[in-house]
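Every protein chain except one is present and positioned as in the full complex.
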Amino acid sequence: MDERKGIITSAAEGTRGILEPFWVTLRQLFHKPITEEYPEFKRALPERARGRIVLTRSPDGEERCVACQLCSAVCPVSCISMQSAVREDGRRYAGWFRINFGRCIFCGLCEEACPTLAIQLTNDFEMSADDPMQLVHEKDTLTVDHGGRHPDYDFYRHAGVAVRREPGSHEDEDAPVNPKSNFP
Amino acid sequence: MTAPLEHILALALVLFALGAFCALARRNLIMILLGVEIMLNACCVALVGASLKWQAPDGQAFTLILMALGAAEAAVGLALFVHARKRTGTLDAASYSSMKG
Amino acid sequence: MSLTQALFYLLAGVITLSTGMAVTRKQPVHAVVYLVVSFFATAVLFALLGAPLVAVLQIMIPAGAVMVLFLFIIILLGREAPKPRDDSAMRWALPGILAIITVAAGLMLIASPQHQTIPLAMAKASARELGTYLYRHYWPAVEGISVLFFVALAGAMFLVREFKPKPDAQNEEPKP
Partner (left out) sequence: MTMWFAGFAVLLVKMALVLGVALTGAAYLVLVERKLLGRMQLRYGPNRVGPFGLLQPLADGVKMILKEDLVPQGADRFLFMMVPAVLPLTTLLAFAVVPFGTELTIMGQQVPMVITDLDVGVLFVLSLSSVGVYSLALGGWASNSKYSLLGAVRGVGQMISYELPLGLSLVPVIMLAGSMSLVDIVNAQADMPFIVYQPVAYVLFVLSALVEVKRTPFDLAEAENELQAGFHMEYSGMRFALFFLGEYLNMIFLGAFAALLFLGGWHGPVLPPFAWLLIKTAIMPILLIWIRASLPRLRPDQMMRLCWVWLAPLALLNILATGAVMLLKG
(Lines give C-alpha, C1' and ligand atoms only; values in the text may rest on other atoms or scores of the structure.)
Protein backbone atom coordinates (compact mmCIF):
# COMPACT_ATOMS: atom_id res chain seq x y z
CA MET A 1 0.00 0.00 0.00
CA ASP A 2 1.20 3.43 -0.84
CA GLU A 3 1.92 5.33 2.36
CA ARG A 4 0.75 8.66 1.05
CA LYS A 5 -2.71 7.36 0.28
CA GLY A 6 -5.16 6.46 2.97
CA ILE A 7 -6.43 2.92 3.39
CA ILE A 8 -9.81 3.85 1.98
CA THR A 9 -8.36 5.35 -1.18
CA SER A 10 -6.20 2.32 -1.86
CA ALA A 11 -9.05 -0.07 -1.13
CA ALA A 12 -11.28 1.85 -3.53
CA GLU A 13 -8.58 1.84 -6.18
CA GLY A 14 -7.98 -1.89 -5.71
CA THR A 15 -11.68 -2.64 -6.02
CA ARG A 16 -11.90 -0.51 -9.12
CA GLY A 17 -8.87 -2.28 -10.55
CA ILE A 18 -10.52 -5.65 -10.08
CA LEU A 19 -13.95 -4.64 -11.33
CA GLU A 20 -13.01 -2.51 -14.32
CA PRO A 21 -11.70 -5.39 -16.48
CA PHE A 22 -15.08 -7.07 -16.13
CA TRP A 23 -16.76 -4.02 -17.59
CA VAL A 24 -14.24 -3.91 -20.43
CA THR A 25 -14.74 -7.55 -21.37
CA LEU A 26 -18.51 -7.25 -21.08
CA ARG A 27 -18.49 -4.25 -23.40
CA GLN A 28 -16.34 -6.06 -25.91
CA LEU A 29 -18.73 -9.01 -25.87
CA PHE A 30 -21.21 -6.86 -27.82
CA HIS A 31 -18.72 -5.36 -30.21
CA LYS A 32 -18.37 -6.66 -33.71
CA PRO A 33 -15.29 -8.88 -33.89
CA ILE A 34 -12.40 -7.43 -35.85
CA THR A 35 -11.46 -10.85 -37.20
CA GLU A 36 -11.02 -11.20 -40.95
CA GLU A 37 -11.92 -14.77 -41.74
CA TYR A 38 -9.19 -16.33 -43.76
CA PRO A 39 -10.39 -18.58 -46.57
CA GLU A 40 -13.12 -16.13 -47.52
CA PHE A 41 -11.03 -13.04 -47.07
CA LYS A 42 -7.44 -13.12 -48.22
CA ARG A 43 -5.18 -10.24 -47.50
CA ALA A 44 -3.00 -9.09 -50.41
CA LEU A 45 0.55 -10.04 -49.53
CA PRO A 46 3.40 -7.59 -50.16
CA GLU A 47 5.47 -8.01 -53.29
CA ARG A 48 8.47 -9.34 -51.44
CA ALA A 49 6.62 -11.89 -49.29
CA ARG A 50 8.52 -15.15 -49.22
CA GLY A 51 6.39 -18.18 -50.02
CA ARG A 52 6.55 -21.13 -52.36
CA ILE A 53 9.69 -21.37 -54.51
CA VAL A 54 9.37 -21.49 -58.32
CA LEU A 55 11.75 -21.87 -61.23
CA THR A 56 11.07 -19.13 -63.78
CA ARG A 57 11.64 -18.89 -67.53
CA SER A 58 13.36 -16.26 -69.61
CA PRO A 59 11.34 -14.12 -72.07
CA ASP A 60 11.95 -16.56 -74.91
CA GLY A 61 10.39 -19.38 -72.91
CA GLU A 62 13.60 -21.24 -72.05
CA GLU A 63 14.44 -22.39 -68.55
CA ARG A 64 16.60 -19.91 -66.72
CA CYS A 65 18.21 -22.39 -64.36
CA VAL A 66 21.76 -23.29 -65.28
CA ALA A 67 22.16 -25.85 -62.48
CA CYS A 68 25.10 -24.03 -60.94
CA GLN A 69 24.35 -25.51 -57.45
CA LEU A 70 24.68 -22.10 -55.78
CA CYS A 71 21.20 -22.20 -54.31
CA SER A 72 21.78 -25.70 -53.05
CA ALA A 73 25.07 -24.65 -51.49
CA VAL A 74 23.68 -21.60 -49.75
CA CYS A 75 20.52 -23.28 -48.46
CA PRO A 76 20.83 -23.37 -44.65
CA VAL A 77 18.61 -26.42 -44.31
CA SER A 78 19.84 -28.21 -47.44
CA CYS A 79 16.42 -28.63 -48.94
CA ILE A 80 17.44 -28.05 -52.58
CA SER A 81 19.10 -30.68 -54.68
CA MET A 82 19.62 -30.97 -58.42
CA GLN A 83 21.67 -32.57 -61.15
CA SER A 84 23.16 -30.52 -63.95
CA ALA A 85 23.08 -31.42 -67.62
CA VAL A 86 24.34 -29.76 -70.81
CA ARG A 87 22.43 -29.35 -74.03
CA GLU A 88 24.10 -29.91 -77.42
CA ASP A 89 24.50 -26.19 -77.99
CA GLY A 90 26.42 -25.88 -74.73
CA ARG A 91 23.51 -24.48 -72.74
CA ARG A 92 23.33 -25.88 -69.22
CA TYR A 93 20.14 -26.91 -67.51
CA ALA A 94 18.96 -28.94 -64.51
CA GLY A 95 18.50 -32.62 -65.26
CA TRP A 96 16.34 -32.91 -62.23
CA PHE A 97 15.58 -30.34 -59.56
CA ARG A 98 14.06 -31.10 -56.20
CA ILE A 99 12.96 -28.90 -53.29
CA ASN A 100 11.78 -30.42 -50.03
CA PHE A 101 9.27 -27.88 -48.75
CA GLY A 102 8.95 -29.87 -45.56
CA ARG A 103 12.41 -28.59 -44.66
CA CYS A 104 12.41 -25.25 -46.44
CA ILE A 105 12.41 -22.29 -44.06
CA PHE A 106 11.60 -19.73 -46.77
CA CYS A 107 14.64 -17.62 -45.95
CA GLY A 108 15.13 -16.45 -49.53
CA LEU A 109 18.89 -17.04 -49.61
CA CYS A 110 18.56 -19.22 -52.72
CA GLU A 111 16.92 -16.36 -54.53
CA GLU A 112 19.74 -14.02 -53.56
CA ALA A 113 22.36 -16.53 -54.63
CA CYS A 114 20.88 -17.28 -58.03
CA PRO A 115 22.98 -15.68 -60.80
CA THR A 116 20.34 -16.21 -63.48
CA LEU A 117 17.30 -15.04 -61.41
CA ALA A 118 15.81 -18.47 -62.05
CA ILE A 119 14.84 -19.47 -58.53
CA GLN A 120 12.35 -17.08 -56.98
CA LEU A 121 10.07 -17.01 -53.99
CA THR A 122 6.41 -16.23 -54.65
CA ASN A 123 3.80 -15.05 -52.22
CA ASP A 124 1.80 -18.26 -52.38
CA PHE A 125 1.94 -19.91 -48.97
CA GLU A 126 -0.97 -22.38 -49.07
CA MET A 127 0.88 -25.60 -49.55
CA SER A 128 -0.08 -27.91 -46.68
CA ALA A 129 -0.36 -31.61 -47.41
CA ASP A 130 -1.51 -34.77 -45.68
CA ASP A 131 1.63 -36.68 -46.49
CA PRO A 132 5.13 -35.25 -45.97
CA MET A 133 6.16 -36.78 -49.29
CA GLN A 134 3.72 -34.49 -51.05
CA LEU A 135 5.84 -31.57 -49.94
CA VAL A 136 8.79 -32.77 -52.00
CA HIS A 137 8.39 -30.93 -55.28
CA GLU A 138 10.08 -31.95 -58.52
CA LYS A 139 11.10 -29.82 -61.46
CA ASP A 140 7.83 -30.20 -63.36
CA THR A 141 5.80 -28.72 -60.51
CA LEU A 142 8.41 -26.11 -59.67
CA THR A 143 8.80 -24.66 -63.14
CA VAL A 144 6.40 -21.90 -64.15
CA ASP A 145 5.93 -20.40 -67.59
CA HIS A 146 6.72 -16.80 -66.80
CA GLY A 147 9.62 -14.71 -65.62
CA GLY A 148 8.43 -14.00 -62.12
CA ARG A 149 9.57 -10.68 -60.71
CA HIS A 150 12.04 -10.07 -63.52
CA PRO A 151 10.16 -10.85 -66.74
CA ASP A 152 12.67 -9.20 -69.08
CA TYR A 153 15.94 -10.61 -67.88
CA ASP A 154 17.65 -13.26 -69.97
CA PHE A 155 20.90 -14.68 -68.76
CA TYR A 156 21.93 -16.27 -72.06
CA ARG A 157 21.79 -12.93 -73.76
CA HIS A 158 24.70 -11.95 -71.52
CA ALA A 159 26.70 -15.10 -71.05
CA GLY A 160 26.58 -18.83 -70.76
CA VAL A 161 26.61 -20.26 -74.25
CA ALA A 162 29.37 -19.77 -76.81
CA VAL A 163 29.43 -16.24 -78.19
CA ARG A 164 28.09 -16.21 -81.75
CA ARG A 165 27.87 -12.52 -82.36
CA GLU A 166 30.52 -9.88 -82.81
CA PRO A 167 32.05 -8.53 -79.61
CA GLY A 168 30.27 -5.43 -78.43
CA SER A 169 26.91 -6.37 -79.92
CA HIS A 170 25.55 -7.99 -76.78
CA GLU A 171 23.18 -6.33 -74.40
CA ASP A 172 24.67 -3.72 -72.09
CA GLU A 173 28.05 -4.34 -73.66
CA ASP A 174 30.36 -1.51 -74.59
CA ALA A 175 32.21 -1.62 -77.85
CA PRO A 176 35.49 -3.49 -77.43
CA VAL A 177 38.48 -1.37 -76.70
CA ASN A 178 41.15 -1.31 -79.30
CA PRO A 179 44.39 -1.69 -77.29
CA LYS A 180 46.45 -0.29 -80.08
CA SER A 181 44.54 2.95 -80.30
CA ASN A 182 44.76 3.56 -76.63
CA PHE A 183 48.18 5.09 -76.43
CA PRO A 184 48.42 8.55 -75.08
CA MET B 1 -26.14 -59.04 9.29
CA THR B 2 -22.48 -58.30 8.74
CA ALA B 3 -19.39 -60.24 9.65
CA PRO B 4 -18.78 -61.17 13.29
CA LEU B 5 -16.86 -58.78 15.51
CA GLU B 6 -13.96 -61.21 15.78
CA HIS B 7 -13.26 -60.95 12.08
CA ILE B 8 -13.25 -57.18 12.22
CA LEU B 9 -10.85 -57.33 15.14
CA ALA B 10 -8.68 -59.81 13.25
CA LEU B 11 -8.52 -57.39 10.33
CA ALA B 12 -7.60 -54.56 12.71
CA LEU B 13 -4.91 -56.78 14.23
CA VAL B 14 -3.37 -57.62 10.89
CA LEU B 15 -3.39 -53.94 9.91
CA PHE B 16 -1.83 -52.92 13.18
CA ALA B 17 0.90 -55.54 12.82
CA LEU B 18 1.60 -54.35 9.27
CA GLY B 19 1.83 -50.77 10.46
CA ALA B 20 4.10 -51.68 13.34
CA PHE B 21 6.28 -53.68 10.99
CA CYS B 22 6.50 -50.71 8.66
CA ALA B 23 7.42 -48.34 11.46
CA LEU B 24 10.08 -50.72 12.80
CA ALA B 25 11.66 -52.13 9.68
CA ARG B 26 11.80 -49.20 7.29
CA ARG B 27 14.53 -46.63 7.49
CA ASN B 28 12.97 -43.84 5.45
CA LEU B 29 11.38 -41.37 7.86
CA ILE B 30 8.35 -40.94 5.61
CA MET B 31 7.74 -44.69 5.59
CA ILE B 32 7.97 -44.75 9.39
CA LEU B 33 5.30 -42.06 9.63
CA LEU B 34 3.19 -44.01 7.13
CA GLY B 35 3.45 -47.01 9.44
CA VAL B 36 2.10 -44.91 12.29
CA GLU B 37 -0.79 -43.82 10.07
CA ILE B 38 -1.55 -47.46 9.28
CA MET B 39 -1.64 -48.28 12.97
CA LEU B 40 -4.05 -45.40 13.62
CA ASN B 41 -6.22 -46.68 10.79
CA ALA B 42 -6.24 -50.14 12.38
CA CYS B 43 -7.46 -48.58 15.62
CA CYS B 44 -10.24 -46.85 13.69
CA VAL B 45 -11.37 -50.16 12.19
CA ALA B 46 -11.49 -51.79 15.61
CA LEU B 47 -13.35 -48.86 17.13
CA VAL B 48 -15.99 -48.74 14.41
CA GLY B 49 -16.51 -52.50 14.68
CA ALA B 50 -16.88 -52.24 18.45
CA SER B 51 -19.26 -49.34 18.04
CA LEU B 52 -21.47 -51.54 15.87
CA LYS B 53 -21.23 -54.43 18.33
CA TRP B 54 -22.50 -52.46 21.33
CA GLN B 55 -24.73 -50.17 19.29
CA ALA B 56 -23.13 -47.14 20.88
CA PRO B 57 -21.75 -44.11 19.01
CA ASP B 58 -18.75 -43.81 21.34
CA GLY B 59 -16.54 -45.82 19.03
CA GLN B 60 -17.38 -43.70 16.02
CA ALA B 61 -16.89 -40.51 18.03
CA PHE B 62 -13.45 -41.72 19.03
CA THR B 63 -12.68 -42.59 15.44
CA LEU B 64 -13.30 -38.97 14.52
CA ILE B 65 -10.99 -37.79 17.27
CA LEU B 66 -8.35 -40.30 16.15
CA MET B 67 -8.55 -38.99 12.59
CA ALA B 68 -7.98 -35.44 13.78
CA LEU B 69 -5.08 -36.71 15.87
CA GLY B 70 -3.59 -38.47 12.87
CA ALA B 71 -3.87 -35.35 10.74
CA ALA B 72 -2.16 -33.18 13.36
CA GLU B 73 0.53 -35.79 13.84
CA ALA B 74 1.19 -36.02 10.12
CA ALA B 75 1.39 -32.25 9.80
CA VAL B 76 3.92 -31.85 12.60
CA GLY B 77 5.85 -34.96 11.58
CA LEU B 78 6.16 -33.87 7.97
CA ALA B 79 7.18 -30.36 9.01
CA LEU B 80 9.88 -31.98 11.15
CA PHE B 81 11.04 -34.01 8.15
CA VAL B 82 11.26 -30.94 5.97
CA HIS B 83 13.30 -29.25 8.67
CA ALA B 84 15.52 -32.29 9.14
CA ARG B 85 16.03 -32.67 5.41
CA LYS B 86 16.99 -29.01 5.12
CA ARG B 87 19.65 -29.34 7.80
CA THR B 88 21.13 -32.75 7.00
CA GLY B 89 20.10 -33.49 3.42
CA THR B 90 18.78 -36.97 4.05
CA LEU B 91 15.67 -38.74 5.28
CA ASP B 92 17.43 -41.90 6.42
CA ALA B 93 16.57 -42.56 10.04
CA ALA B 94 19.90 -44.30 10.65
CA SER B 95 21.85 -41.18 9.81
CA TYR B 96 20.38 -39.20 12.68
CA SER B 97 22.90 -40.47 15.17
CA SER B 98 24.70 -37.38 16.40
CA MET B 99 23.57 -38.10 19.96
CA LYS B 100 25.25 -41.51 19.92
CA GLY B 101 27.84 -41.73 22.68
CA MET C 1 -23.31 -65.87 3.15
CA SER C 2 -25.16 -62.67 2.58
CA LEU C 3 -24.13 -59.91 0.21
CA THR C 4 -22.88 -57.64 2.99
CA GLN C 5 -20.84 -60.46 4.47
CA ALA C 6 -19.21 -61.22 1.12
CA LEU C 7 -18.50 -57.51 0.72
CA PHE C 8 -16.85 -57.42 4.12
CA TYR C 9 -14.43 -60.24 3.33
CA LEU C 10 -13.69 -58.75 -0.09
CA LEU C 11 -12.90 -55.38 1.50
CA ALA C 12 -10.82 -57.03 4.21
CA GLY C 13 -8.79 -58.75 1.52
CA VAL C 14 -8.29 -55.53 -0.42
CA ILE C 15 -7.28 -53.62 2.70
CA THR C 16 -4.80 -56.26 3.86
CA LEU C 17 -3.29 -56.71 0.42
CA SER C 18 -2.88 -53.03 -0.37
CA THR C 19 -1.51 -52.24 3.08
CA GLY C 20 0.94 -55.11 2.71
CA MET C 21 2.03 -53.74 -0.65
CA ALA C 22 2.32 -50.25 0.83
CA VAL C 23 4.55 -51.48 3.63
CA THR C 24 6.97 -53.23 1.29
CA ARG C 25 7.33 -50.66 -1.50
CA LYS C 26 10.76 -49.12 -1.99
CA GLN C 27 9.44 -45.95 -3.60
CA PRO C 28 7.50 -43.84 -1.03
CA VAL C 29 5.12 -42.54 -3.71
CA HIS C 30 4.01 -46.07 -4.53
CA ALA C 31 3.55 -46.79 -0.84
CA VAL C 32 1.35 -43.72 -0.54
CA VAL C 33 -0.76 -44.75 -3.55
CA TYR C 34 -1.29 -48.24 -2.15
CA LEU C 35 -2.17 -46.78 1.20
CA VAL C 36 -4.74 -44.51 -0.43
CA VAL C 37 -6.35 -47.60 -1.93
CA SER C 38 -6.31 -49.18 1.51
CA PHE C 39 -7.90 -46.11 3.11
CA PHE C 40 -10.60 -46.00 0.46
CA ALA C 41 -11.45 -49.63 1.10
CA THR C 42 -11.49 -48.83 4.81
CA ALA C 43 -13.93 -46.02 4.13
CA VAL C 44 -16.26 -48.41 2.30
CA LEU C 45 -15.84 -50.82 5.22
CA PHE C 46 -16.91 -48.09 7.64
CA ALA C 47 -19.98 -47.40 5.53
CA LEU C 48 -20.70 -51.14 5.63
CA LEU C 49 -20.32 -51.17 9.41
CA GLY C 50 -22.95 -48.48 9.83
CA ALA C 51 -20.80 -45.37 10.08
CA PRO C 52 -21.48 -43.20 7.02
CA LEU C 53 -20.14 -40.01 8.58
CA VAL C 54 -16.92 -41.70 9.64
CA ALA C 55 -16.65 -43.23 6.16
CA VAL C 56 -16.91 -39.88 4.42
CA LEU C 57 -14.49 -38.31 6.86
CA GLN C 58 -12.13 -41.23 6.31
CA ILE C 59 -12.03 -40.33 2.61
CA MET C 60 -11.73 -36.65 3.41
CA ILE C 61 -9.07 -36.63 6.13
CA PRO C 62 -6.74 -39.65 5.98
CA ALA C 63 -7.19 -40.50 2.28
CA GLY C 64 -7.78 -37.02 0.96
CA ALA C 65 -5.74 -34.68 3.13
CA VAL C 66 -3.09 -36.57 5.07
CA MET C 67 -1.96 -38.76 2.19
CA VAL C 68 -1.91 -35.77 -0.16
CA LEU C 69 0.27 -34.05 2.41
CA PHE C 70 2.62 -37.04 2.40
CA LEU C 71 2.71 -36.99 -1.38
CA PHE C 72 3.34 -33.26 -1.34
CA ILE C 73 6.27 -33.61 1.03
CA ILE C 74 7.72 -36.52 -0.96
CA ILE C 75 7.49 -34.48 -4.15
CA LEU C 76 8.85 -31.38 -2.43
CA LEU C 77 11.86 -33.15 -0.96
CA GLY C 78 12.59 -34.87 -4.24
CA ARG C 79 14.18 -38.19 -4.91
CA GLU C 80 17.17 -39.08 -2.83
CA ALA C 81 20.26 -40.70 -4.18
CA PRO C 82 20.09 -44.45 -3.50
CA LYS C 83 21.95 -45.34 -0.34
CA PRO C 84 24.80 -47.84 -0.52
CA ARG C 85 23.37 -49.89 2.33
CA ASP C 86 19.75 -50.51 1.37
CA ASP C 87 16.96 -52.20 3.29
CA SER C 88 18.22 -55.74 3.50
CA ALA C 89 16.34 -58.89 4.33
CA MET C 90 18.14 -59.19 7.66
CA ARG C 91 16.94 -55.82 8.84
CA TRP C 92 13.38 -56.84 8.05
CA ALA C 93 13.57 -60.20 9.74
CA LEU C 94 13.16 -59.25 13.39
CA PRO C 95 10.22 -56.84 12.99
CA GLY C 96 8.66 -59.30 10.56
CA ILE C 97 8.88 -62.17 13.02
CA LEU C 98 7.50 -59.99 15.81
CA ALA C 99 4.58 -58.89 13.65
CA ILE C 100 3.83 -62.47 12.57
CA ILE C 101 3.90 -63.65 16.20
CA THR C 102 1.53 -60.86 17.25
CA VAL C 103 -0.90 -61.64 14.45
CA ALA C 104 -0.72 -65.38 15.12
CA ALA C 105 -1.36 -64.90 18.84
CA GLY C 106 -4.31 -62.62 18.20
CA LEU C 107 -5.80 -64.94 15.60
CA MET C 108 -5.41 -67.94 17.93
CA LEU C 109 -7.22 -66.03 20.66
CA ILE C 110 -10.05 -65.25 18.28
CA ALA C 111 -10.22 -68.74 16.81
CA SER C 112 -10.03 -70.59 20.16
CA PRO C 113 -12.91 -73.11 20.47
CA GLN C 114 -14.41 -71.86 23.73
CA HIS C 115 -14.85 -68.46 22.14
CA GLN C 116 -18.02 -68.10 20.15
CA THR C 117 -18.41 -65.58 17.38
CA ILE C 118 -20.88 -62.76 17.75
CA PRO C 119 -22.65 -61.88 14.52
CA LEU C 120 -23.36 -58.19 14.28
CA ALA C 121 -26.69 -56.69 13.41
CA MET C 122 -26.96 -54.00 10.76
CA ALA C 123 -27.24 -50.51 12.13
CA LYS C 124 -26.56 -47.00 11.00
CA ALA C 125 -25.58 -43.98 13.01
CA SER C 126 -26.95 -40.80 11.50
CA ALA C 127 -24.63 -37.86 11.23
CA ARG C 128 -26.81 -35.67 13.39
CA GLU C 129 -26.97 -38.18 16.26
CA LEU C 130 -23.25 -38.81 16.13
CA GLY C 131 -22.47 -35.12 16.18
CA THR C 132 -24.82 -34.47 19.08
CA TYR C 133 -23.35 -37.40 20.99
CA LEU C 134 -19.81 -36.24 20.32
CA TYR C 135 -20.45 -32.72 21.54
CA ARG C 136 -22.57 -33.79 24.50
CA HIS C 137 -20.27 -36.44 25.95
CA TYR C 138 -16.85 -35.73 24.56
CA TRP C 139 -16.70 -31.97 24.26
CA PRO C 140 -13.46 -31.78 26.30
CA ALA C 141 -11.86 -34.15 23.78
CA VAL C 142 -13.07 -31.99 20.87
CA GLU C 143 -11.71 -28.88 22.56
CA GLY C 144 -8.47 -30.69 23.29
CA ILE C 145 -8.16 -31.70 19.65
CA SER C 146 -8.76 -28.14 18.52
CA VAL C 147 -6.04 -26.89 20.88
CA LEU C 148 -3.79 -29.66 19.57
CA PHE C 149 -4.46 -28.50 16.03
CA PHE C 150 -3.58 -24.95 16.91
CA VAL C 151 -0.36 -26.03 18.58
CA ALA C 152 0.45 -28.31 15.65
CA LEU C 153 -0.11 -25.45 13.22
CA ALA C 154 2.14 -23.16 15.23
CA GLY C 155 4.75 -25.91 15.58
CA ALA C 156 4.74 -26.73 11.88
CA MET C 157 5.07 -23.06 10.95
CA PHE C 158 7.89 -22.67 13.46
CA LEU C 159 9.72 -25.69 12.06
CA VAL C 160 9.58 -24.81 8.39
CA ARG C 161 10.38 -21.12 8.78
CA GLU C 162 13.41 -19.82 6.93
CA PHE C 163 16.46 -21.18 8.71
CA LYS C 164 18.93 -18.32 9.15
CA PRO C 165 21.93 -18.94 11.38
CA LYS C 166 23.05 -15.80 13.11
CA PRO C 167 26.34 -14.62 11.65
CA ASP C 168 28.45 -14.37 14.78
CA ALA C 169 26.36 -16.10 17.37
CA GLN C 170 29.03 -18.60 18.37
CA ASN C 171 32.09 -16.43 18.24
CA GLU C 172 30.63 -13.61 20.22
CA GLU C 173 31.97 -13.61 23.73
CA PRO C 174 29.65 -12.56 26.52
CA LYS C 175 30.78 -9.17 27.63
CA PRO C 176 31.96 -8.88 31.20
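Labels for the chains are A, B and C, by order of writing; each one numbers its residues from 1.
In this text, contacts are C-beta pairs under 8 Å (C-beta built on N, C-alpha and C of every residue); 3 or more make two chains touch, one makes a residue touch a chain.
This is a predicted model, so every value here is computed, not measured.
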Practice problem: Name every displayed chain that the left-out chain is in contact with. | Solution: A, C
Quiz item: Looking at C:A12, C:L45, C:I59 or C:L134, which makes contact with the chain not pictured?
Solution: C:I59
Practice problem: Consider the whole complex, including the chain that is not shown, and state which of C:A93, C:A111 or C:A127 touches that chain. | Solution: C:A127
Self-check item: Contact residue for the chain not shown (choose from C:L69, C:L107 or C:V160)
Solution: C:L69
Exercise. Among A:F22, A:F41 or A:F183, choose the residue that contacts the chain missing from this document, as touch is defined above.
Key: A:F22
Self-check item: Chain not shown, touching residues in chain C
Solution: 29-30, 33, 36, 52-53, 56-57, 59-60, 63-65, 68-69, 71-72, 74-76, 126-128
Quiz prompt | chain A, residues in touch with the chain not shown (by the definition above) | solution = 18, 21-22, 24-26, 28-29, 31, 33-35, 37
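Please note the rule applied: only the chains that are shown with their structure count from here on.
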Quiz item: Once you find the CA centre of chain B and the CA centre of chain C, what distance in Å lies between them?
Solution: 4
Self-check item: Where chain A and chain B are represented by their mean Cα positions, the distance between them in whole Å
Solution: 71
Quiz item: Between chain A and chain C, what is the gap in Å from one C-alpha centre to the other?
Solution: 68
Quiz item: For chain C, which residues are shared contacts with two or more other chains?
Solution: none
Quiz item: Mind pulling up the chain C residues that touch chain B in the complex?
Solution: 2, 4-5, 8-9, 12, 15-16, 19-20, 22-23, 28, 31-32, 35, 38-39, 42, 45-46, 48-51, 53-54, 57-58, 61-62, 65-66, 69-70, 73-74, 76-77, 80, 83, 87, 91-92, 94-96, 98-100, 102-103, 106-107, 110, 115, 117-123, 125, 129-130, 133-134, 137-138, 141-142, 145, 148-149, 152-153, 155-157, 159-160, 163
Self-check item: chain B residues touching chain C - in the complex, by the definition given at the top
Solution: 1-11, 13-22, 24-28, 30-31, 33-35, 37-38, 40-41, 44-45, 48-49, 51-53, 55, 57-58, 60-65, 67-76, 78-83, 85-87, 90-92
